[in-house]
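Note that one protein chain is taken out, while the other chains of the complex remain in position.
After this line comes chain A, so read on.
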Amino acid sequence: MAALVHPGDSSALGLMVRIMAALIRISSVCCRGVSPLLFRSSSLIRPLAVQKKDRDCPYLISAKIHATPSSHAGSGSKAASLHWTGERILSIALLGLAPVAYYYPGPAVDYSLAAALTLHGHWGLGQVLTDYVHGDFKIKMANAGLFLLSTVTFAGLCYFNYHDVGICKAVALLWSK
C-alpha cells in the first residue's frame, strides 16, 4: 500500500518520507554499536517516531539523557567513597570502645576515646556543614573553623588525659555521686 515517492519530490509527502528515511538510518546505526555517539558534545533529541504503546517495537520517546562522562568512571577520585567507608568503620570502632572503656579503663582507652570521639565529631559536623552551608567562601570558612575546633578539642582531651584524671575516670567520678 506504500505510495511510490522519489527522494527528489518537493511535496510535503516527499519531505515526510525523507525524514522517515533519515530516522530509519539513524535507528539502524543504533543497533550496530554507538560508541561514537557517546562522545558527541551536543545532546541528541529524537522526535517521537512511534506511539509509546506499540508492543512490537518498544521504541522510545525523545530522550535527552545526560550521564557522567565515561572519562570520570574508574579514573575518578575515590576520596569521597573512602571517606564514607572510613566514617562507618570509625563508628563501629567507637561502638566497640564503649564496653572496653567500662571494663578496662586506663590511659590506652582514654587516648583512643579522645581520638575516636574527636574524629567522629569532626566528620559528623563536617556533614552538617556540607548540608547547610553554601557558597565557596562560606564553605571554606566554616571548614576552617571546624578544623580549628576539632584540633582544640583533641588537644584539650589529651591534656585532660595527661594532666588530669582521664576520660574514663572522669565519667566514673561524675557518676559516683
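In this text, a contact is a pair of C-beta atoms (placed from the backbone, for glycine too) under 8 Å apart; a residue touches a chain by one contact, two chains touch by 3 or more; residues count from 1.
Everything below uses one rule, namely that contacts and distances are computed from a predicted model.
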Hey, which one's the missing chain according to UniProt: "Auxin-responsive protein", "Aminotransferase class I/classII large domain-containing protein", "Succinate dehydrogenase cytochrome b560 subunit, mitochondrial" or "UDP-N-acetylglucosamine transferase subunit ALG14"?
-> "Succinate dehydrogenase cytochrome b560 subunit, mitochondrial"
Can you work out which residue in A:82, A:144 or A:173 touches the chain that's missing from view?
-> A:173
Which chain A residues would touch the chain omitted from the figure, given the whole complex?
-> 1-3, 13, 16-17, 20, 23-24, 27-28, 30-31, 34, 37-44, 46, 49-51, 54, 56-60, 63-71, 88, 91-92, 95, 98, 117-118, 121, 124-125, 128, 134-136, 149, 152-157, 159-160, 163-165, 170, 173-175, 177
